[in-house]
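All protein chains but one are shown at their positions in the complex.
We call the chains A, B and C, going by the order they appear; numbering starts again at 1 in every chain.
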Amino acid sequence: MSTRLAKQGRLIDRSKQIDFTFNGKRMQGYAGDSLASALLANDQMMMGRSFKYHRPRGVVASGSEEPNALMQLGKGDRYEPNQRATTTELFSGLTAASQNHWPSLEFDVLSINNKLSRFLTAGFYYKMFIHPRPLWKHVYEPIIRKSAGLGEAPDKELKDADSYEHFYFFADVVVVGGGVAGLQAAKAAAASGAKVLVMEQNSHWGGRAPVDGGTIDGDTPDAWIEKILQELRGMANVTLRDRCMGSGVYDHGYVLGYERLTDHAPGQGGPRHRLWRVRASQIITATGAIERPLSFAGNDVPGVMLAASMRDYVVNWGVNPGQKVVVATNNDDAYRTALTLHEAGVEVVRVVDARDTGGGELMEAVREKGIRVELGRAIARVKDGPRVTKVAICAQNGEGGAQEEVEADAVAMSGGWSPVVHLWSHCGGKLTWDKEQAFFRPDPNRPPLGDNGAGFVVAAGSANGNLGLGAVLEDAAAAGSQAAEAAGFPAKSVAASKGVAEDEALMQPVWLMPAKADIKLRMKTWLDYQNDVKVSDVQLAAREGYESVEHTKRYTTLGMATDQGKLSNINGLAILADSLGAEIPQVGTTTFRPPYHPISMGAIGGEARGEIFQPVRKTPIYDWNDANGADWEPVGQWRRPFAYCRSGESRHDAVNREVKNTRENLGLLDASTLGKLIVKGPDAGKFLDMMYTNMMSTLKIGKCRYGLMCSENGFLSDDGVVARIDEDTWLCHTTTGGAESIHGHMEEWLQTEWWDWKVYVANVTEQYAQVAVVGPKARKVLEKLNNQAGGGMDLSKEALPFMEWRDGQIGGFNARAYRISFSGELSYEIAVAASEGQAFWDALMEAGKEFNVMPYGTETLHILRAEKGFIMIGDETDGTVIPQDLNLQWALSKKKEDYLGKRAHLRSHMADPDRWKLVGLETVDGSVLPDGAYAKGEGVNANGQQNVIGRVTSTYHSATLGRGIAMGLVKHGPKRMGEVIEFPGTDGKIYKAKIVDPVFYDKEGEKQNV
Amino acid sequence: MLILECPYCGVKAEETELASGGEAHLKRFGPGSDDEQFHDYLFMRENPKGVHFERWRHANGCGKWFHAARCTMTMEVFGTYAAQAYEPPQEIKDKITAKRPGWSWREFSDASE
Amino acid sequence: MSNPVTATNGAQFAGMATVADAGLQGMITLRGDLSSKVLAAAVKAATGAKVPAQRKIETSESGAAAWMSPDELLLLVPYEAAVATTAELAEALKGEHALTANVSDARSFFTISGEGARETLAKISPVDLSPEAFAPGDFRRSRTAQVAAAFWLEADGSLRLVCFRSVGAYMFNLLSNAAHPQSAVGVYQG
Partner (left out) sequence: MKRYSAFAVAREALRYHTGWERAWRSPEPKRHYDVIIVGAGGHGLATAYYLGKNYGITNVAIIEKGWLGGGNTGRNTTIIRSNYLQDPSAAIYEKARSLYETMSQDLNYNVMFSPRGVIMLAQTEHEIRGYKRTAHANALQGVQTEWISPERVKEIVPIINLHGPRYPVLGGLWQERGGTARHDAVAWGYARACSDMGMDIIQQCEVTGVRTEGGRVAGVETSKGPIDCDKMGMIVAGNASHLSEMAGFRLPMESVALQALVSEPIKPCMDVVVMANTVHGYMSQSDKGEMVIGGGTDAANNYTQRGSFHHIEETVRALVETFPMVSRLKMLRQWGGIVDVTGDRSPLISKTPVGNCFINCGWGTGGFKSIPGSGWAMAELMATGHSPLTEEFTMNRFKEGKFIDESVAAGVAH
């Protein structure tokens, strides 16, 4: 059984007991415990079930590489699945539950898959469930999908109770990893004066050095760490962040840091996670190394653990994972675990060393303690079950025969170490195979390249392939100086601290235990614990021709679990290489992708949620609109009232009311969102003649002209009214949402094509609140305002004719009035300072009462213009429509040699007489044509699709006319006036419509010209 | 996430301050050009594996367009320069030559070849 | 005639920094040749400040001039004077190729003050706001979360930020959120 030891536990505070629950059971741990160490202290070795076979699984590691001990953590709006017990700090009230089983961890129905495992090999599903076809959709796939996944999904209505944020930071050198290598490297880099940021994923500094022992500068590692931390904290150019994982390295020195602020104390206030977005000149990866499992049968039985992790549990948390332990190894480091266990009073039953020659001084120290060490031996198998009970030992160089069985309740295994090269590799750093130590290490000659073409990542310490304490510190100091120098800070030489640890004999690569294990053993030998990939699976993949490492990975799912192959990749590669008769470096690795360790989606999204998910652009009259029934419609980032719904009124009724009232009395439209660009300079006229299809240079001062814009590719892109302000100044109106893009468009041409033209453009859209005062009473209300103010601009037909503008005062407001109309009514668009917009609107509403004033929204705007046959950018146009399609030839200047789009219109398809053209459409029965309907033609095309001859572009119920009206594009449309064509609806009905003139109302334009 | 130095502001702007604008040094063809010229001007884009010249706008910044010489295989930036140019400045071309001897892009190339 | 109002109407939030609507501020966009002596004189007359260097703001008793781009300045003048000053500038620059526009009402204007001011802004803007990199008199246009903004540092350590009026409410919420009292990062303060 696993228990809490009376001694040891450098990270726990035994004076602070903490209550938590696991699967509903109350348990106790100490402050400083991880959830995994606390569970072990409560003899809870089994912590989960595997993905495919639902095999019982215990914790195998002590850090972020843990593949098995995944938990459902928390409740309600703070629930989260798939949290590693090893990286979860224990806190009071923590509730954890194990995953992927039903009905319970101990008894799981789907563990039947374990019994069927002989059938469920790698890729079995590609070969099965093919016939009969319907069974896949209705039976097999639903079953497969039901059994998918690990933790339960959060509740469908869950609203995350936590908040998240980002933080931008700039450093000369970022050190990822706060172990002794990282600290040493940071010190060396900081000494040069470089600005240094150090990130450590755990809440404690120093990495595993304090557990592994040895001395640094004559001190214990703990003492040295304390000292160097103090030094670094005292330096103004150094920032230390713990609980902050370097999660990814991206192009041009971009590093993400994932800081977990309140995971260890949920609900304490403030953001839960902070995503650091760091720009670094140089990055040092001091990310350590990860121990590899050994591949023997039953290496997944709960109680089988990585040797160094087992040592961590004893030393860091005072937890003893078993009473009788077998240690299996191919290197010297595992002997440290034997010594640690022995010292803690645990019986080390046997050290099984696969090497014929055994180890060095550490082995001797173990033997001196009276522990039996067997050389050239291997674990043949660990007896299956929910916990280790028996271990069979055999010769390493055999097939697993002649076994000796010993009793044990835990196994410590060490297959050697793999440097953590993830961050080195994320952005293209290459690896080299170290044959002697049997691992991939960063190739210093092929680092990831930064914006200047030079390497920007330096690996340090064991992450760089240096496993001994002395070498780690020397390498780290050198890395620190190198990085500082590369960041432009001439290195001050900093002597590396001197690390002394036991000499170690060479490890010996052992990829399978025993070396010639037979197929029955190989089918019980796990490579990827979480995804249940075994040695036999990789061998099968190779046999079937999935020879590329990426094929093998994808065919077997090796390395695709939530640990992303941290434990399994190298072991799997070695088996694949062996199967192919190739060397490991020839097989290569799969691609390392961020994040190093999963990071929360919340942190990635940052502050952008709820109210500040995206900016809402508000006009000066927004709040009034909101308080007066606006049914909002998003238009780009703006929001505009679709209609103003009165209490109990439907949207449809509101629109009809607004339309009628505007035609009969007086309507107000908040038109502030229309773009307003000032274009000024000696060449402004020439420039606008290029921008617009029609002539703008000849426009007279004081007058307005409707203008069309095309892209260089010929398609209609924007329209609006242009006003000539003075000799060299024009004011261009754009569509809502067009202000920024058209401003950008103008600047682009001015800066990159005609840079010698003297033109300046300024976007003054938001300087003004603009109100369209529309309807037969429009002039009356404005004159009333002027009368009340004791004077103002002359708004008579004579003084301000149609398509002209004037500056002056209206109702005491400084205003610019444009006599333009998008509704066919008498209409003024009045611009006042945005800061006075609400007041001006209020004045209009007040003065308008006697004229029955009503505000109207975008839908009424649309209907009013459609009744008049005016086109709308975005309705009649969709990026594929040219002015000719809309019968707007009159706006294409023939006098101008050139304008954007002119050349494009000459291409054969654009000059094609068969292009669909704008017409009005009236249903035969007065109903409303469905939005987006297509007109049916004769027969089908070569692909069997119904031929079509047109489509509806805008369709409304016209309250003015009491019937449906529509516009559409129809093949040869203008030549087919009076013809009835058919529009099949998606409701199964056929809508018949007559082709008519698109101007439905006031064809002579009498109403606007009064 | 790239950083490019805006030649107008002098800041090393990160990609979120910038808007990418496609191939640089395009020659405009308008009325009077033939279909082939007009087609190439609008659609035939350089898509090199290696040295590329492209346009960027410091959109969330000074609003100015500029040019960048960049490697599409490594993301190395050889330099940035003002948009008001018909060809890359000699200094930029020299920098590229030093790092990518034998380079060529459209009508421009390693002059030492 | 009415009392003009800002988009956020005097809003304030106090957290690790204090975020406040800075009220109505006269602002004038001036585009022209920044090396021109005529322009320099006009700027001086309008604001009392000289033409700023790249990415700087020059302040005087009565106003300020900030560098927006190689051919654009943002001039700060009293709100009430903006219309008249814009006209005067236009008059003074008559012979020059230049553009002046009163944009006082097109903007929202905020102060971010207190110990956490730099950190508050550094959560939403990809700009190095460390004291070494950003000092009083520095002026920067950049992105704040999802919108454009310009900001500078005053001598008292507080920040001033300008954005479009339409996103004033968004900006205020954004800054207030970033200034959450329990969210100090602890790198530029304490």
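The rule we apply is simple: contacts are C-beta pairs under 8 Å (C-beta built on N, C-alpha and C of every residue); 3 or more make two chains touch, one makes a residue touch a chain.
As the structure is a computational prediction, the values presented were derived from the model and not from experiment.
Q: If the full complex is used, which shown chains touch the chain that is missing here?
A: Over the full assembly, the chain not pictured touches A, B.
Q: Check the options A:30, A:276, A:529 or A:642 and report the residue that touches the missing chain.
A: Reading the full complex, the residue touching the unseen chain is A:642.
Q: Touch as defined at the start, partner being the missing chain; which of A:89, A:172 or A:251 qualifies?
A: The one listed residue touching the chain not shown is A:251.
Q: Which listed residue (A:3, A:82 or A:508) would be found touching the missing chain in the intact complex?
A: A:82
Q: In terms of residues, what is the contact footprint of the unshown chain on subunit B?
A: So the residues of subunit B touching the unseen chain are 1-2, 15-16, 19-20, 22, 35-36, 39, 42-45, 47-49, 52, 54, 70, 72-75.
Q: Mind listing the subunit A residues that contact the chain we can't see here?
A: Spelled out for subunit A, the touching residues are 51, 78-82, 118-119, 121, 124-131, 133, 136-137, 141, 144-146, 148-160, 162, 164, 248, 250-251, 254, 256, 427-428, 519-520, 523, 536, 540, 543-548, 550-551, 554-555, 557, 562, 564, 591, 593-595, 598-602, 604-606, 608-611, 613-614, 616, 633-635, 642, 713-714, 874-875, 878-880, 904, 907-910, 930-934, 936, 941-946, 948, 951, 983-986.
Everything that follows uses one rule, which is that only the chains that are shown with their structure count from here on.
Q: For subunit A and subunit B, let me know how many angstrom lie between their CA-based centres, rounded off.
A: For subunit A versus subunit B, the centre distance works out to 29 Å.
Q: Centre to centre, by mean C-alpha position, how many angstrom separate subunit B and subunit C?
A: Averaging C-alpha atoms per chain gives centres 32 Å apart.
Q: Residues of subunit B that touch two or more other chains: which are they?
A: 14, 59, 63-64
Q: Give me the residues of subunit C that touch two or more other chains.
A: 126 - these are the residues of subunit C that touch more than one other chain.
Q: Considering only the defined contacts, which subunit C positions touch subunit A in the complex?
A: 1-7, 24, 29, 31-32, 71, 83, 97-99, 101-107, 119, 122-130, 132-133, 145-147, 164-170, 173-174, 177-178, 180-183, 185, 187
Q: In the complex, go through subunit B and note every residue touching subunit C.
A: Listed in rising order, the residues of subunit B that touch subunit C are 8-11, 13-14, 16-17, 59-64.
Q: Can you name the residues of subunit A that touch subunit B in the complex?
A: 250-254, 279, 428, 449-453, 712-713, 744, 747-748, 751-753, 755, 897-898, 902-904, 906-907
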